[in-house]
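Comments concern the structure below.
In this view, the complex is presented without one of its protein chains, the others remaining in place.
Here the chain labels run A and B in written order, and each chain numbers its own residues starting at 1.
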Amino acid sequence: MTPRPTVTPSTILSLTVAGLTPVLVLVAVYITFRGHNAPGGGFAGGLIIGIVLVLRYLTDGAEALRRLPVDPVVLIGVGLGAAVLTGIAPLLVGGSFLESNVWKLDLWPVGQVKVVSSAVFDLGVFILVTGVVAAILVALAEADDEASRGETTGGTEGPTDGPPTRTGVDR
Amino acid sequence: MSVTQAGLLAVLVSVGTFLVLHRSLTRIILGIGMLGNAVNLLILTVGSTPGEVPIVGSSGADRMTDPVPQALVLTAIVIGLAVVAFLLSMAYRSWTIDGNDVVEDDLSDRRIAAEPDVTQDFGDET
Partner (left out) sequence: MNGGLALFVGAPLAGTAACFVLARFQGAQRAVALACSTAVTIASVVLLVHVDTTGPVTTSMGGWPEAISITFVADRLGALMLVIGNVMMLAVLVYAVAQRSSDERSPWYAPAYLALIAGVSGAFLAGDLFNLFVCFEILLMSSYVLLTLEGSDDQIRSGTTYVVLNVVESLVLVTAVALVFATTGTLSMAELPDRLAALPDGVALGLSLLLLVAFGLKAAVFPLFSWLPDSYPAAPSPVSAVFAGLLTKVGVYAILRTQTQWFPDTNRTLLLVIAAATMVVGVLGAIAQSDIKRILSFHIVSQIGYMIAGIALGGVAAVAAVVFFVIHQVPAKTSLFLVDGVVEQEQGTSALDRLSGLARRSGALAALFLLPALSLAGIPPFSGFVAKLGIVTVGLDRGEWWIVGVALVVSILTLVSMMKIWTGAFWGADDPDDRPGLLRHHPLMSAVTAFVVALTIAIAVFAGPIYGFAERTAGDLVATSAPATGGGAP
């Protein structure tokens, strides 16, 4: 592995990302729920969260990922499960696969609220995409970790078997 | 179909094909991205006549464009994203293994092609 310079992220980037994170998360959630009747949806929302994660990875390094409260793989499972179960659930009450149901609830302070079962599907996609991006980042960070550990200890216990032959590939 | 769309299609397909024919996986990925966009554009170009946004309530049904091609493109985009992500991870893996991302030949094929006489494999058994 070509020795990688230890990158210190620029202060401007760090501060911007720190400030943007809550805004982006809010935008992501908004786009996800807006998606029922307008352009948007779980996929776009999840990708925005993914961008947040990538930005945090750029500024804080692998440390940002270690702070994740859940295993990304579990997130993938929960998201996919929610989406598929939204599809299967109507079958149990005699509907057809992926059929959507609308409930109109009267919540006293807010007024009438429309709750749609397909929103759960979107939410599942949202969680799924977030999980996938996080899982990819974790895998990349692990590969980097192993590679740099292999360098410092002189071992070859990295993801590679045997010493890799570098042919001047720039990164 | 407008001339602009047709021209853009031509450019995307030719550039994509050119890139896919390279040995470097990174270029192939870029080429596949190009071709994917070209195909999506093709669906929109040939699949529907221009019209207003096909969202219920935003315009009359007779003035809307056909929503089916848009649904197809949306699905194709998501699939394309997954494929490109997988290919990128393969390119990265290939780079960690041997420091490049060149798509190599089938080794066993080369070996057998170089063999002078394949019938000797049957040996003295027969």
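Please note the rule applied: a residue touches a chain if its C-beta (ideal position, glycine included) is under 8 Å from a C-beta of that chain, and two chains touch if they have at least 3 such contacts.
Values in this document were obtained by computation on a predicted structure and should not be read as measured data.
In the whole complex the chain that is left out makes contact with A, B.
Touch with the chain omitted from the figure is made, among A:Leu58, A:Val78 or A:Val116, by A:Val78. Only one of A:Leu26, A:Leu91 or A:Val115 touches the absent chain when the whole complex is considered: A:Leu91.
The omitted chain makes contact with subunit A at the following residues, 71, 73-74, 76-81, 84-85, 87-88, 90-91, 94-100, 159, 161. By the touch definition given at the top, subunit B reaches the unshown chain through residues 20, 25, 28, 32, 35-36, 39-40, 42-43, 46-47, 68-69, 72, 75-76, 79, 82-83, 86-87, 90, 93-94, 97-98, 103-104, 106-109, 112, 118, 121-123, 125-126.
Operating definition for what follows: only the chains that are shown with their structure count from here on.
Of all residues in subunit B, only 55, 78, 85, 89, 92-93, 95-100 touch subunit A in the complex they form. Put simply, subunit A touches subunit B in their complex at residues 37-38, 43, 136, 139-140, 143, 147, 158-160, 164-167, 169.
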